[in-house]
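A selection of the complex's chains, in situ.
As written, the chains take the letters A, B and C, and residue 1 is the first residue of each chain.
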C-alpha cells in the first residue's frame, strides 16, 4: 500500500475534476491520501448554468459549488478544502500564499498538481500556478536549515489545460486511468453547473488513452490523463 | 527481479561509458538485460592517447577500442556489439539503419538510450541520434498489423552531452547511481584512450547527484546521471 | 466563386482524410479546385486491417489503398494522384522532389498543406514535410527571373499530427468545417483499412470545434480542423 500524499490545487472548485480526477483516483486506490484545494469557487466566471437562473446570487453559487466539489472529491477518495479567494480575477496575495504554504507544510505532499504557467483563455489559471509554485518553494526552503518551518520538496506537475498547444503544455506523463474511469465519471457528474464539459472530458480521456496506447503498444489502456512534469523525476532505474 | 531489456547506442565505442554506464549498471543490478551498440569505434576522432603513439594505425586503434569497450560493458553487466561504420564523419546509410532496426526487432528493448538530436561540438552524435530514432520507428511500425516484422515501441531517452545547454538537452530524469558508482568507475577506467575524461565524468556524477538531492530532499543520493525522456512516460499512478 | 487552387500532400494515401478533408471540402464547396497527392500508399506500415488477411501482398494493398483514396478525395471534391514512392521508410530523393516541383509548377497552387516538420511517432511524415517544403521553394524560386520555370509562392500550412504537442504543432488557424462535416465523414468511411481511426477523428473535429467556439464565442461552430500556418498571412485589413 502506498502512503504517498497528493495535493491538487485548482483556481476554481471544479478544475481538478476535469483534468486530474483520474490521477487522484489512481492515487487513492493505491492507498495514498489526497487533498483537493480550491483557491476560489469559480463563482463569477465558471458557473454557467447556475447564473442562468433568475435571482441567482454569488453566495448561493458558492454554496452549491462547495457541495458539488466535496461530492466530486469524495468520488475519487479525496478531501476537499476551499480558500474562497474570489475569481475573475483570482489574485492571491501574500497572505493567501502564506496560508497555502502552511497547508503544504502541514500536509507535506509527495506530489503537487496545478494549472500550467500560461493560459491565454483564462486569467485565473496562471494566477493559481504562480501562487502554488511560490507556496511550494516557501514550503521546502533551500534544502538547508532555515529560519522557518519546512517540509521536503514535492514532485511538481501541471495538468492539461483546455487548449494545450497554446499554453506551452507538453505531456511528459500519461496516467493510465482505465481502472478508475467510472470514478472520474461519477466525479464529473457531480458538477451540475458545468454539465456541458462532461462529454468534452470523456473525449479527452479517450484521446489520451489512444496516445498512451501508441506510446507503449499496450492495447489494454482505454483512458488516460496527461501531465507535464516541471522538475526532473528521480528514479532508481530506467 | 526485472526482466526489462535496455539498448544503449553510441556513435563511438566509449560514449556509453561516460554518460550512461551508471544507468546500465542499475538496470542489470535489478536483473535486467543490457546491450551496448557502438556505431563506430571513434577510431579517427576520439582516440586521443592512441594517436600520440608513433606508427599508430586505424586497424590497431579499432582493435584496442573494441577490447576496452567490451571490458567496460562487462563491468556494468552489459553485452557489447560494434557496427564499425566509421567516424568523423559517421554517416549511417539505409543499410546500416536496417541492420540496427533488425537488432532492435530481435532484442525488443523496453528502453533505448542514445545521443541528443543536436550537438554543435560533434558531427557524429546527431548522426547517431537520427539513425537510432529512425531505426526505432521502423522497428515498431505504426502500432497496427504491418507488411514487415515489428517489435513493441520502446521508451526513448537521450543521455547527457558534453555541453548540455547548447544541445537543447533538458534533464527530465535523474537516475540515482550511488549504489553502483564503483562499477561505473571501473567501466571508465577501462577506457585507456580517454583517461582525461574520468575526472570530468566523476564530477558530472557528483553534480547530478547534488541536483537530484535538491529535487528530492533525499540526502542519501551521492551520484546521479541525467537523461532527457523524449516521449511521455506512461504510468499507473503518480 | 473562389478560383483558388489547393494542393494537399500526404506521406501515405490516407493521411489527408483524417487531418484535412474538411478544409478540402470547404475549399471545393467555395468553388476552388483541389488535388491530393500521396507520396506513398502507406502500404507497408499503415494498412493495418489489410495485413490481417492471410496471403496479403504489397501490390494488392496498394491497389485497394488507391481505390479508397480516390473515393475519399471524390467525396470532398478533390482529384487524387499517387507517386508510389514506398513507405516505412519513405525517402523522397532528388528525382521525386523534382517531380513534385513540376506538379506544383503545373498546378500553381494558392495553398499547400502537408505534415509538420517533426513527428516522433512516424518516420515518413517528416520526410514528406521536407520534400514538400523543398519542392515548394524550387517551384517559386527567389521571386526574381530565374534559369528555370517558376510558379508564384503559395501559402504553406501543416495539418494536425497525432500527438500535436510532441510535434511542435501550434494551431494558428481553425477552419470551421461544420457545413461540410458529412462529406468528411463520407471520406473517412472510404478508408476501410483504418476504420479504427474514424471515431478518433470525429472526436478531434468536435474538440477543435469546441476550441474554435471558445476563440470566437460563435456557438454555431460544431466541428473544426486545426492548421499551423508556417509563413505570415498577407491581408488587406485585420
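Here, a residue touches a chain if its C-beta (ideal position, glycine included) is under 8 Å from a C-beta of that chain, and two chains touch if they have at least 3 such contacts.
These numbers come from a predicted model, not from an experiment.
Count of copies in the whole complex in this file: 6, from one repeated sequence with 3 chains shown in place.
The working rule: only the chains that are shown with their structure count from here on.
Copies chain A and chain B of the same sequence differ in orientation by 180 degrees, per CA superposition (steps of 5).
Shown for chain C are the residues in touch with two or more other chains, namely 121, 166. Partner chain A is touched in their complex by these residues of chain C: 121, 162-166, 169-171, 200, 203-204, 206-207, 210-211, 214.
Partner chain B is touched in their complex by these residues of chain A: 2, 6, 23, 26-27, 29-30, 32, 111, 113, 140, 143, 152-153, 155, 157, 171-176, 211-218, 221, 224, 226-227, 229, 231-238.
Put simply, chain C touches chain B in their complex at residues 43-52, 56, 58, 61, 88-89, 91, 120-123, 166, 194, 196.
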